[in-house]
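Input: one structure, supplied below.
Heads up, this is only part of the complex; the chains shown haven't been moved.
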Amino acid sequence: MKITLAKGLNAGLRKAMEDDPKVLIMGEDVGKLGGVFRITDGLQKDFGEDRVIDSPLAESGILGTAVGMAMRGYRPVCEIQFDGFVYPAYDQIVSQVAKLHFRSQGKVRMPMVIRIPFGGGIGAVEHHSESPEAQFAHTPGLKVVACSNPVDGYWMIQQAIASDDPVVFLEPKRQYHADKAELDESATPAPLFSSRVVRSGTDVTLLAYGPTVKTCLAAAEAAAREGRSLEVIDLRTLSPLDMGPVLESVRRTGRAITVHEAHVNLGMGAEVAARITEQCFYALESPVLRVGGFDTPYPPSRIEEDYLPDLDRVLDAVDRAMEF
Amino acid sequence: MTTDVFSASQAAWNGEGPELVQLLTPEGERVDHPGISLDLGSPEEEAEVIRGFYRDMVLTRRIDTEATALQRHGELGIWAQLLGQEAAQIGSGRALRPQDFVFPTYREHGVAYCRGVDPLDLLGLFRGVDQGRWDPAEHNFGLYTIVIGAQTLHGVGYAMGIQRDGAVGTGDPERDAGVIAYFGDGASSQGDVNESFIFAASYNAPVVFFCQNNQWAISEPIERQSRIPLYQRALGFGFPGVRVDGNDVLATYAVTRAALQRARDGQGPTLVEAYTYRMGAHTTTDDPTRYRLSSDLEHWKLKDPIERVRVYLKRNGLADADFFGDVEAEAGRLGEHLRTGCKELPDPSPLSIFDHVYAEQTDELAVQKEGFAAYLESFDAEGATR
């Protein structure tokens, strides 16, 4: 069966709800409408209003009540409608969700998933195209993952729901209804908190997640035509980071470039670069370079493609890395 | 076990409080309300004002239909329609004095129009060429706010500034000022909106909270947000709440005018709930057939805010065919202005990304800008992208 990312997530959510009656979905418009991106399409019809819960329009309320539900033994999956609207819930996420297990010395578990459609490129107005992942990855107690393709969407959402820790689950909204991929429901998925080499190469390692995986694959394809061999790693998990495949790759290539849509300043790339440098200092032929959104607010959509890292910006960084 | 104390306190909101304030019925009949008077001067003056309201509403609707069409033609990325909410916006917008300040959501196109903002300027945000191109200080009309409810706190803060400027309760009609902060029924659930009630009450700030209860927050009906009429929310915070027929431009005008005067006079905040209906989709990307009945729509069509004024004017001989023809013509010109203007709205330059991040530009951003300029030039030099 060929599916889109939206469909993969929808099927994964459905599977998780079938498998475990404690799984609940909460959020704005997740019920009859099926969410503004239709990720929860049909679920309220099939699982009822008690399990697929339209919330009053208040993100702190959604996350705060989810905490209480988790304490009562439920596994809430909260949908934040757009990345830019997670901030009203920020306090509940970083001070409550992230800390309750630690504070209670393991007595209170927070098996919760916070789904956030993230990233730009859909021609939206402000607050609808942001990439808030670094702020969550900086918060101990949270786990943070990003899917990049339909098959991962299907498996990763189920794994995140099955996790006993709170997981911030980032979905590249630009990909929701884009490329299809073949889903084999009988396959055994890779562990949730693992990175994956998605294209092998020898000259430079590109490190991407979410929407930029596709960008990097395209860049690798273009570079190949010019005789350059780029390895592409889909980080998949941002906290914890799975540095194993990354270090293995960089030790071979000697060069790495991080690529994300979030602002470069204090973005994930900073951490990945710092760790690579700490751990393979002598293997590096050039500093780890970082390609990302500029250190400005997200611009009006007519120029968002200038703002977002694209194939050319990645290749430009490859040139710079090779020239070092 | 008796639970009388609970029912006793519940009585406070059971059927109490004023009924829906209405001055013009859906059938176009002028009615009186014991709690508010329209007070527009002589019959001739009153008629003149009401004709003005009619014109304003027709033009506002035209802005909306043109923008919706422009979106369908791919000229706008999205558009937040106000169809059905013209009376709520014109009634409240026309109640403002120049020195009052407006904090809108993303749907207050009619209010913007009242504040003298060129409707063309409203399109920029939705076209994706800017994030609001008018000068808030010039029109006393803030930028559109998309994060639900955030602007209500800004409104209270601005009102506190007015207090500190000594521009409340002096009795000088040119000086005393108030704030009006718009929000939706859905927004009433946000912490920020409730905190804005608390701050406004605590400081007795000169602010009118104007809630357009259009019955829907995207797909969620008002019942999800509140189980009692929204105007009664104010009672819990210690200031008055009033429900007005939001499809009645006269009632909305009269109530908002009085609420603003309370604010300017130093009598503090008021919540006005304009009871109306979102006749269109939430935005042009929404599909309301997934979640609401077409019969509701039919029901509300009978309460159209413009039609009732047209009937009133006609039936009472207050406007002739010429008048209606002129308004139509003007709407046509406005439509043309929007259609041609929209396509000419300039795309921002890629390098503008780096401008205005700060009032005082930082060196690091200057370097990023230079780097990006050089990068862009490298393509020009190559003569093509890779």
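Order of writing sets the chain letters: A and B. Residues in each chain are counted from 1.
In the analysis below, a contact is a pair of C-beta atoms (placed from the backbone, for glycine too) under 8 Å apart; a residue touches a chain by one contact, two chains touch by 3 or more.
No experiment lies behind these values; they were computed from the predicted model shown.
Peer 1: Copy numbers per chain label across the whole complex?
Peer 2: A x2, B x2
Here is the rule we use: only the chains that are shown with their structure count from here on.
Peer 1: If you average the Cα atoms of chain A and of chain B to get two centres, how far apart are those centres in Å?
Peer 2: Measuring from centre to centre gives 36 Å for this pair.
Peer 1: Applying the document's contact rule, which stretches of chain A touch chain B when the two form their complex?
Peer 2: Chain A reaches chain B through residues 28-29, 31-34, 36, 54-58, 60-61, 84-85, 87-88, 123-128, 222, 294-297, 299-304, 306-307, 311-313, 315-316.
Peer 1: Which positions of chain B touch chain A when the two form their complex?
Peer 2: Residues 77-78, 106, 124-131, 146-148, 186-187, 189-192, 217-220, 224-225, 285-286, 290-291, 347-350, 352-354, 357, 364-365, 368, 372, 375, 378-379, 385-386.
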